[in-house]
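One structure, as structure tokens, below. Some questions next.
Every protein chain but one is kept in place in this view of the complex.
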Amino acid sequence: MKRKIQIGVMGSGADLKYSSEVESLAFELGQQIAKSGNITVYGAEKDYDSLSTAASRGAKQEGGPTVGITYGTSKKIWDKDSNTDVIVVTGLERGGGREFVLVNSCDVIIAISGGSGTLTEIAISYQLDIPVVALVGFGGWTDKLAGTFIDSRNRLKILPAKTPTEAVNVAIKMGKINNEK
Amino acid sequence: MKRKIQIGVMGSGADLKYSSEVESLAFELGQQIAKSGNITVYGAEKDYDSLSTAASRGAKQEGGPTVGITYGTSKKIWDKDSNTDVIVVTGLERGGGREFVLVNSCDVIIAISGGSGTLTEIAISYQLDIPVVALVGFGGWTDKLAGTFIDSRNRLKILPAKTPTEAVNVAIKMGKINNEK
Amino acid sequence: MKRKIQIGVMGSGADLKYSSEVESLAFELGQQIAKSGNITVYGAEKDYDSLSTAASRGAKQEGGPTVGITYGTSKKIWDKDSNTDVIVVTGLERGGGREFVLVNSCDVIIAISGGSGTLTEIAISYQLDIPVVALVGFGGWTDKLAGTFIDSRNRLKILPAKTPTEAVNVAIKMGKINNEK
Partner (left out) sequence: MKRKIQIGVMGSGADLKYSSEVESLAFELGQQIAKSGNITVYGAEKDYDSLSTAASRGAKQEGGPTVGITYGTSKKIWDKDSNTDVIVVTGLERGGGREFVLVNSCDVIIAISGGSGTLTEIAISYQLDIPVVALVGFGGWTDKLAGTFIDSRNRLKILPAKTPTEAVNVAIKMGKINNEK
């Protein structure tokens, strides 16, 4: 393996009003990624919190590396506790553009809950042949798409996982393949 | 109204093996857009045909203007009959990036059938507050999402239409609002 | 020839305080492109005028087609007289990103005067093997680079021209090669 595996965590933005339980699970995803010695990649927002940002906090609490991928040109992100080791400023707008660079930079992604942004990220991931692990049980597009192929091209199936530990284990296994290509 | 309305037609790529009936309807969408005096915007591929490209052929048959939005750096596109008036070369890869510029450049989009690419385009459109008209009855992500809000933010509902004429009429009405902003 | 030739006009923004003489020449470039039956592609700003926008006004006065390529997600551009037939919204920020899509979408570009933005556009054009015609005599990066190869790779030389008519004639000749590839 050349690099540490880059695992993206994608999920609802705070405006979707997720529960503190779901936030804890996203945080735990980051913790598990950090414990495995790999990199948490997340979509850094500028105006509010998100499950993706919660994962970066979890990763940092365990001392793991984090990469935040943001939109626009400013490096000022929603990162009150300075949990971001590397900031990537895409110069692309949010809503599909920034998300394209975000997903494209991951060896694998883990999705949890999620609205239109997470849906976009899962659909991009499928198109780029980047595996998607779905932490199921918390609604949103993650639950709707878990276990499916997205379309009749039957490329990579969205892989369901029931716990953060299982999700990260599957992500590492799938991401390693991509990483070693 | 400042400009002609820019109406994007999005749908399956030829690798999804759509029927000639669906292709005819996409062609008819382009014809109707042309007859209304507006612009057909489509995603220009380099390797195969698509419903989006079929719409550009329909538009051109009626003498309407067409704009093809492609990926990479080359201007060589799948356009055997030279139906493209303006070619935009985004320098972004296919699978989310090119699609972001494509959707972002439309006042409104019409979707028909469609796999992961069309799903990405609809999800981007929703995020950018660009209205989506769904020509229903032909499966794919268009049928799955017609009449829904995509997520609990309840922004713009995907508007179902039953015929190309209805789809274009609704698109013009919705696109005009965006165009006059 | 498949399409009309897409000729980009690049030059100083209004914050560089160009003279009315230079603005007239940019306007004339657009007029000449329109008279030749080709398309004027320009970088549409949202906050102020530019030589590029002046060219679009010239093109429109002669009834020629214009394509404005802008940044961000809004279609509201600096276009008081509605001279833009097609608006492309790149979702990329200004200062290099939008400029990349702008140049990449041209068969050839004509530069006049210009600061850092025009410099970026000329350098991108050189890298993409898109010919650059320099309307010389009005300072800026256009004059500095006219007749040079930019670097020792000696790809396409920046072609000097002394009048708008000469610039457009050379641009058509060079753009046709690209257009027919």
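Worth a mention:
As written, the chain order gives the labels A, B and C, with residue 1 at the start of each chain.
Everything that follows uses one rule, which is that a contact is a pair of C-beta atoms (placed from the backbone, for glycine too) under 8 Å apart; a residue touches a chain by one contact, two chains touch by 3 or more.
Owing to the predicted nature of the structure, the values given are computational and were not obtained by experimental measurement.
Of the candidate positions A:Gln6, A:Ser50 or A:Thr142, contact with the unshown chain belongs to A:Gln6. When you scan A:Asp15, A:Asp49, A:Asp85 or A:Glu166 for touch with the missing chain, the hit is A:Asp85. From the options C:Asp81, C:Asp151 or C:Glu180, the residue with contact to the chain not on display is C:Asp151. Considering the full assembly, C:Gly97 is the residue among C:Gly97, C:Pro131 or C:Pro164 that touches the omitted chain.
For the options A:Gln61, A:Thr163 or A:Asn178, the residue in contact with the chain missing from this view is A:Asn178. In the full complex, chain C contacts the hidden chain through residues 15-16, 92-97, 99-100, 103-104, 115-117, 119-120, 123-124, 126-128, 140-141, 150-153.
Not every partner is drawn; the one left out touches chain A at residues 2-4, 6, 39, 65, 67, 69, 73-76, 79, 82, 84-91, 100-101, 104-105, 107, 128, 178-179, 181. Within chain B, the residues in touch with the undisplayed chain are 72-73, 91-93, 95-97.
The working rule: only the chains that are shown with their structure count from here on.
Taking each chain's centre as the average of its CA atoms, chain A and chain C sit 40 Å apart. Measuring from the averaged C-alpha position of chain A to that of chain B gives a distance of 29 Å. In chain C, the residues that touch at least two other chains are 73, 91-92.
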